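Quick one: the structure is below, and I'll ask about it shortly.
Yeah, one chain of the complex is gone here, protein chain that is, but the others are all in their spots.
Take a look at chain A:
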Amino acid sequence: MGRISLENVTKTFGTVEVIPPLNLTIEDGEFAVFVGPSGCGKSTLLRLIAGLEETTSGRILIDDQDMTEVPPSKRGLAMVFQSYALYPHMTVRKNIAFPMRMAGIDEAEQEKRINAAAAALNLTDYLERKPGQLSGGQRQRVAIGRAIVRDPSAFLFDEPLSNLDAALRVGMRIEISEMHNRMATTMIYVTHDQVEAMTMADKIVVLQAGVIEQVGSPLDLYHRPRNKFVAGFIGSPTMNFITGEEATKRGADTIGIRPEHTEVSTTEGMWKGTVGVAEHLGSDTFIHVHDTGLAETFTVRISGDIAVRHGDTVYLTPQPDQIHKFGADGLRIE
């Protein structure tokens, strides 16, 4: 079990209110991802749930039990830190055993769980090494192993993959997703990498300055962003925003068009522009188009290749049913 609810939780550091009153429920077994720009309070929120920070006001419930005043070790949560936070003087085995040792679990059971975790995480050959003798990915797995053996009701991850290189990150991302599918335990995962958010989450929580901008499934957020912030934050490359005549024509203050929802032609189309930079990725091409009279640059993404170069003239046509409309208050207009 691991249903986590926050009720009117606030957090102030000194006089700075980092989290204004916030309500959120994460269902049992859900994979929730907190995303948002740097400094928006993702880590703070996670630490509040873990109990490493005290709430200024409000309640934190785990399985409908008030945990606001309960010390971190009694909340039944396990956390994986960005810096791994392994104990440098202990071997991998002792690192993984540490929470069980503190809980007074008997040796035989400890041994069993360590071996199971090591097997699941490919750590069996490294059990007698110290953290200093491991690679970044292996250290990350030890940190996860240390969390698993506690059999927690929920896992908390604070940007666990941001110290890894790109290839390893993809691998670990899949491993964590598989782990979630296998264990079906609640997981809360903080990241500012939106690919991680989109691919791993059941539910994404988009934060800005401590305020929840939108909660929803990845595709929900992609197709129906509640406001301009979420629309700009989710999706890569980011959405093109157009104000002025083109927007008012459609009854909106601003319209947003995703790069992948724009057709490109060298002969005809709705808007004309010149190619600035064309990024050929092979599978996709990103074209940054200037001089459209709509926005500084208009980015389009087409699958496959197109023979355009810097300075060429192109015509852009948005898919009419994929235009997002936003009012003057930034909110979505249906």
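As a working rule, contacts are C-beta pairs under 8 Å (C-beta built on N, C-alpha and C of every residue); 3 or more make two chains touch, one makes a residue touch a chain; residues count from 1.
Here is the rule we go by: contacts and distances are computed from a predicted model.
Chemist: Can you pick, from "Ion-translocating oxidoreductase complex subunit C", "Acyl-CoA dehydrogenase family protein", "Histidinol phosphatase" or "Sugar ABC transporter permease", the UniProt protein name of the chain not displayed?
Modeler: Per the UniProt record, that chain is "Sugar ABC transporter permease".
Chemist: Looking at the whole complex, which of A:G2, A:P99, A:G210 or A:G273 touches the chain that is not displayed?
Modeler: Of the listed residues, the one touching the omitted chain is A:P99.
Chemist: Taking the full complex into account, find the residue in A:R3, A:K42 or A:R150 that is in contact with the omitted chain.
Modeler: Hidden-chain contact among the options goes to A:R150.
Chemist: Among A:A78, A:I257 or A:I287, which one is in touch with the chain left out?
Modeler: A:A78
Chemist: Where does chain A touch the missing chain, residue by residue?
Modeler: On the chain A side, contact with the omitted chain comes from 50-52, 71-73, 77-79, 81, 83, 85-90, 98-99, 102-103, 146, 150.
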